[in-house]
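See below for the structure under consideration.
Missing here is one protein chain; the remaining ones are kept as they sit in the complex.
Our next item is chain A:
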Amino acid sequence: MNIVGVAACTAGIAHTYIAKEKLENAARKRGHKIHMETQGVIGVEDALSSGEIETADVVILATDVSISGKERFEGKKVVEVPTETVVMSPNKLIEKIEELV
């Protein structure tokens, strides 16, 4: 499965980056391709390309705040969860998404 997504937490200091790491590790462990963008106090990092978004089977928005560029995902299958869910149960989330897609 091709997964793209964005992580963004309230303060943009810590959860954002932990969520990215956990989700990427969990997805790769199960053989998926994944790229997570982060939006935090340091701005946008690891930005998604339009090509990546186009070929993605699913978009994961691990967000506690509104993000910029949400319109990029129009028409895609989008799963929205709080960063806390990703931080606490990344494997369960990936398994659930596998059922969904």
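In the analysis below, a contact is a pair of C-beta atoms (placed from the backbone, for glycine too) under 8 Å apart; a residue touches a chain by one contact, two chains touch by 3 or more; residues count from 1.
Simple rule for what comes next: contacts and distances are computed from a predicted model.
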item	value
Chain not present in the shown complex, as UniProt names it (candidates "ABC-2 type transport system ATP-binding protein", "Dimethyl sulfoxide reductase subunit B", "PTS sugar transporter subunit IIA" or "Sporulation protein YqfD")	"PTS sugar transporter subunit IIA"
Listed residues A:I13, A:A47, A:V78 or A:V101, member touching the removed chain	A:I13
Hidden partner chain, residues of chain A it touches	10-11, 13-22, 25, 38, 40-42, 45, 64, 82, 84, 87-88
